[in-house]
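Omission of a single protein chain aside, the complex is shown with its protein chains in their original locations.
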């Protein structure tokens, strides 16, 4: 049966808005309505330079104000990822710290740069790290450097691999091999990417604790949130969406993760940097083959879709904000992603159906029994294995960890 | 007295300069014999032929810039000014900011 017409809901016909070309010849800034606009956001909203800049700073402060996860005089770890977002974030913080008003920022940011560009050559990686160091210095922030590959090789001695000077950061040509060695060689790129992602999160949390920080700021933009949400859906991580994409991630008892840039687009921050005469740390990223992993495919899909349907990313982010999880959490947490493992639900679910398929596909049938008897036996002996160490999705990748 | 060139300045930022030998600013005089009215689309072809050092696909796509490259004309977003059809005026400053480079 044709299902195209199913897309229409009784109340309103929801269609994604295609990109529209508007005429701005006589437009004025929609905020002050006095000056001619210099910037246009989301293909629809024109702003003059002053209103754009003040609006951007205000948006940042509003999110911080609304989510009071940081107390005055607390230390906050800033996860630097080299690029427009990181530069803008540092500038927002510096401006906020230098204020002489009651609204001044009172927490203490420390930057952490996790060197994870093991796909590039040593020279480029060193150059990028130095640029990050220079940026931290220019904006007057303390910074530490850690090589992810070193952490993955030896997780037990963290203080020895956290460096305050970029010169002490060891970058080796075989870091790529070290990362690969942490995951079994028969795993797919999708699985490897997942596992490395969790190592990085684990490292970030440990560094935060080592430096006495109770909070981490990430540089995730709207597109990163939307991308993470879709990736979670495709990997069976519906339960993680609330943590991986929300404003605050409080999975860890001691350290919260805040995503202050989640309502920004890269265009906004690139223009913010430009008008403030800031140059971000930039480098060539290796082109990713979109068909080599689930994550790459989702990223490409989203980037392409957004070009023709500019409301895509904000729609997905807003959808994510309204989603919660379906059933009661138990006390246990997944060993890998630390999400509370859901209690067993009574009704049939996808996991059980898959388990049953696998069960029935591997049962040797005795041909002297009738079909009905065989079926009864298969149903009777089926045991839906419950996960107690890992959540549904981590359970699929756990076998590929080299412990 | 007739004007036989169109003087403009071009700037690259956000990592776009990596495609142009790491140079951030160019003072250019565009020839007006064959093209009397230079539009941005013409300028892009000219940049590809004369300035671009490598990886054209990171800068140009079809007859426009690749999605992810922001363009400012005299500090104004080109989307407010008809993008590739904008007719370039003498002494315009056209800046290309990449959002594709970096983490």
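When the chains are written out, they are named A and B in that same order, and each has its own residue count from 1.
What we mean here is this: a contact is a pair of C-beta atoms (placed from the backbone, for glycine too) under 8 Å apart; a residue touches a chain by one contact, two chains touch by 3 or more.
The rule is short, and it goes like this: contacts and distances are computed from a predicted model.
J.: Which of the following names does UniProt give to the chain that is not shown: "Cytoplasmic tRNA 2-thiolation protein 1", "Nucleoporin NDC1", "Mitochondrial 30S ribosomal protein S13" or "Glucose-induced degradation protein 8-like protein"?
T.: In UniProt, the chain that is not shown appears as "Cytoplasmic tRNA 2-thiolation protein 1".
J.: Could you tell me which shown chains are touched by the chain that is not displayed?
T.: A
J.: Among A:184, A:210, A:333 or A:374, which one is in touch with the chain left out?
T.: A:374
J.: Touching the hidden chain in the complete assembly: which of A:170, A:358 or A:389 does that?
T.: A:358
J.: Where the complex has a chain not shown, which of A:45, A:301 or A:400 is the residue touching it?
T.: If we include the chain that is not displayed, A:301 is the one touching it.
J.: Going by the touch rule given at the top, which residues of chain A touch the chain that is not shown?
T.: Output for chain A: 1-16, 188, 190, 229-230, 232-239, 241, 291-294, 297-298, 301, 305, 312, 315-316, 318-319, 322-327, 342, 347-354, 356-358, 360-365, 371-372, 374-375, 378-379, 392-393, 396.
In the analysis below, only the chains that are shown with their structure count from here on.
J.: Provide the residue numbers of chain B that touch chain A in the complex, in ascending order.
T.: Chain B reaches chain A through residues 13-15, 18, 55, 67-68, 70, 72, 75-77, 79-81, 95, 97-103.
J.: Touching chain B in the complex: which residues of chain A?
T.: Touching chain B from chain A are residues 24, 27, 37-40, 43, 46, 49, 81-86, 266-267, 270-271, 273-275, 279-285, 303, 307.
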